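The complex is shown incomplete by one protein chain, all other protein chains being positioned as in the whole.
Up next is chain A:
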């Protein structure tokens, strides 16, 4: 069976080292927070200027001055800190952030990331902090479905969409397999409801090796 979004979030959470400083991108990556162990010591960074972000705010907790990068109201945890935007992005570029997790349109065999623009002529370009996160975090994890609605793979030899960052992705978590991306290429870490042969055939790209070969 392929994985649900919740199961993918659980697997990503399992791979985050205890005590890591982590940025969760907008959308699906925010679900990872639900699966972090309370005693993991993981500290969440939100690029609008906070470390120690807590769960979403509800009811009386909602404060328009306290939001996440998706502009949703959130809470603060003990030990939280606030800082301005230049500091927040200095944390990324300066290599202080351990992991960031983002969605993607495409990831290449060399870890190039494309997740900000489809390049469509009528699209309004908007990048936010994606390019800064891509090159700044020590490790970039991508969460996405492996195949687009038309069946084409999103893990590709070379990205056809405009890049967000070059050679920056270290892991790709998908509904049917997890991949590690390194200097030597793409390796299958784990599969879910698909054979390695079928995966290899459908991806149309070389894979370094797999746990089964």
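A few points about this structure:
Heads up, the rule we're going with is that a residue touches a chain if its C-beta (ideal position, glycine included) is under 8 Å from a C-beta of that chain, and two chains touch if they have at least 3 such contacts; residues count from 1.
Quick note on the criterion: contacts and distances are computed from a predicted model.
As stated in its UniProt record, the chain not included in the shown complex is "3-oxoacid CoA-transferase subunit A", which appears among "Symporter YwcA", "Nopaline dehydrogenase", "Ethanolamine ammonia-lyase large subunit" or "3-oxoacid CoA-transferase subunit A".
The missing chain, though absent from the display, is touched by one residue of A:28, A:67 or A:191; that residue is A:67. From the options A:77, A:163 or A:180, the residue with contact to the chain not on display is A:163.
Per the touch definition above, the residue from A:92, A:142, A:155 or A:186 contacting the chain not shown is A:92.
Within chain A, the residues in touch with the undisplayed chain are 46-50, 63-67, 71, 76, 82-86, 88-90, 92-93, 112, 117, 122, 124-132, 135-136, 162-166.
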